[in-house]
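Shown here: the complex without one of its protein chains, the others still in place.
In order of appearance the chains are A, B, C, D and E, and numbering begins at 1 in each one.
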């Protein structure tokens, strides 16, 4: 029952999501000893306009 | 001020959201003794493509 | 695979956690049609000092 | 590396997002002594239909 | 009903929490037009050992 939330800026392709899901699940299963089937991942694709670093929106970073 | 985040795959109808909001609020109010009015719920509807279980995207589960 | 995060101020007894887990799971299973076994709940017990409403820490609310 | 998640009902204008990002970053940098550049903020705009207070969806509050 | 989650490394003093709660609430209220009383903030103090940047735990950053 490990739960993983991954938040990224912009969108990912289906292929990227598949590889991230597979890879992150393998890492966590291997290190924790929990079965892969118990690992739940949510991927959130956020607009760059809704993320800020250093007080500036991501799409305005110089 | 209990805060509840509910993440589901796919979309819910308005009726489903109303019933979940009402039911979850009642359960938590009753068990914690906090007033219903203090309970805040966010429902997130996520695409199955953005959720993985066992390392596979939900819409590819066999 | 609905995922639920419940954040409360202070601590809950084991009995309260059991009843909340059971009750919230039943509501969501019934309204979404998902099996109860697929529903994952995390309860976070937060110190009142770490929660604010209206700009004031919870344990200073008048 | 402070991380901030801000969830609001409805949408914000770009100008509102910019001001919130700037203002929240300044407050946290000033109080924690962490550099502004290390502060990461995500803003989630949620439909009122997906938020409930007191067991009722936000857009049905009387 | 804006909801804010703030996650920091290490602990904050009560005074820091009060100032962050007050300051963040004021910024969000002012920019969104929502009443301060509706703004809910949770502060999470995380051990540096439980946060990683660039693949390294925070307390091992060179």
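Couple of notes before you dig in:
We adopt the following convention: a residue touches a chain if its C-beta (ideal position, glycine included) is under 8 Å from a C-beta of that chain, and two chains touch if they have at least 3 such contacts.
These numbers were taken from a predicted model, which means no experiment stands behind them.
Touching residues on chain C toward the chain that is not drawn are 14, 17-18, 21-22, 25-26, 29, 36-45.
Along chain E, the points of touch with the absent chain fall at residues 7, 46, 49-57, 60.
By the touch rule set out above, chain A reaches the unshown chain at residues 1-9, 12, 16, 19-20, 23-24, 27-28, 30-32, 34, 51, 53, 58.
Just so it is clear, only the chains that are shown with their structure count from here on.
Interface comparison, A-C versus D-E: the higher number of contacting C-beta pairs is recorded for D-E. On residue numbers, the A-D interface is repeated by A-B, which shares over half of its contact pairs, out of the options B-C, A-B or A-C.
Mean C-alpha position of chain C lies 21 Å from that of chain D. Taken residue by residue, chain A touches two or more other chains at 40, 42, whereas all remaining positions touch fewer. Chain contact topology: the protein chains form a pattern that is neither a line, a ring, a star nor a complete graph.
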